[in-house]
Each structure stands twice: as structure tokens, then as C-alpha cells.
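Note that one protein chain of the assembly has been removed; the remaining protein chains are unaltered in position.
Now for chain A:
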Amino acid sequence: MNLRVAEGESFAIVGASGSGKTTLLGLLAGLDVPTAGSIRLDGQPLESMDEEARAAIRRRLVGFVFQSFHLLPALTAEENVMLPLELEGDNGARERAHAALESVGLGARRRHYPAQLSGGEQQRVALARAFVHRPRILFADEPTGNLDQHTGEHIGDLLFEMNRHHATTLILVTHDARLAARCARSAELHEGRLGVPA
């Protein structure tokens, strides 16, 4: 396949379960390397980098949102959001995390643990974490997959609003046709090939 996503663009990958959407996302984000072919992220060839170099790129450029949120249960909402900043050695991590939580409407619940939050709230915390270090590219893997329709729509709104606000490139994997339709471009993955969705 050949795929190019321009800076600032939003791109959706749709497809049936098991079609390889998540694998593709992992490859694009540099979590894994392809056995053949080439992937460039911000102009840099990922397949020729070792894991450490790819980690550095991720730290600098990339944000993630997962289907099952992946918040650390032992951390408060605020501490979860602080993680990417701590990795960068940011001295104002707490303040920035607080501000990020305010921006998703959870400033008042920053001391709560994930188990004390609803699914929608947990995904909002995950969104705050994804954007807190101002990444240039955001990878979202089924961000509304674990949420009801209403909450899912709300999270979708928030995702696109933050994306716009931060002028982030967005690559989104989803089942949800309506969410995919909100992206500037989308493609369907079927038997290892990308095509225009039906």
C-alpha cells in the first residue's frame, strides 16, 4: 500500500475486525517496524531506526488515544496526564496537566483515580494526556469504541476540537462510520489493501 498523510490533515482508517487496522496504526506510530517497505514519520525513516530512536520521535512528536483508555490505575487523573511531561523532564508538569484537564472539563476531578471516573471521563483524561505535550501527530485507536453513542459523540467532538485547536495531524482507526466521516480523508483496510470506503 501507499499512504501519505499531510501535516495538519485528519485521516481515518476503517475496516472489519482483524483487517489489520491496529497493526497499521502501530507501524505508522513507530511502535513496531515493518518486515518490508518504508514508513517515514515527519520525514524520518522509521524502519531504519532502533527502538530507542523511535521512542525519542514518539516522545517529541506523537500523542496516543486508546480504545480502553490505558490510564494507570494507581495514578490520579492529574498524575496520568503528567506522564508525558515527566518523561520530557518538564518542571511545570503539574500546572500544565491541571490546565489540560481544565480544557477537557475535568479540572475539578483531577485528584480522582481512574476507577472513580466514568468511561467518558476516563477517555477525556486520556485526551488531555494525549495533547498535554503538544504533539504534532495524534494516533487514535477506536477512541469511542468503549463508549455509548452519546458519550462517544461528545468525545468525538472534543477530539476534533482539540485537534483543530492544536493544529495536530490526526490518524484515526475506527469502526464508527460517522466518526470517520468527520475526518478530511478516510480509507478502508481490506485484505491488506487500502481502498476508498464504500
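Keep in mind that, in the parts below, a residue touches a chain if its C-beta (ideal position, glycine included) is under 8 Å from a C-beta of that chain, and two chains touch if they have at least 3 such contacts; residues count from 1.
Rule of thumb we're sticking to: contacts and distances are computed from a predicted model.
K.L.:
What is the protein name, per UniProt, of the chain that does not appear here: "histidine kinase", "Lactate utilization protein C", "ABC transport system permease protein" or "Tripartite tricarboxylate transporter substrate binding protein"?
P.N.:
So, among "histidine kinase", "Lactate utilization protein C", "ABC transport system permease protein" or "Tripartite tricarboxylate transporter substrate binding protein", the name matching the hidden chain's UniProt entry is "ABC transport system permease protein".
K.L.:
Out of A:V5, A:I39, A:I57 or A:A99, point to the residue that touches the absent chain in the complete complex.
P.N.:
Touching the chain that is not displayed is residue A:I57.
K.L.:
Provide the residue numbers of chain A that touch the chain removed from this figure.
P.N.:
22, 25-26, 31-32, 51-52, 55-60, 62, 64, 66-68, 70, 72-75, 79, 83-84, 86-87, 89, 91, 93-94, 113-116, 141-142, 145
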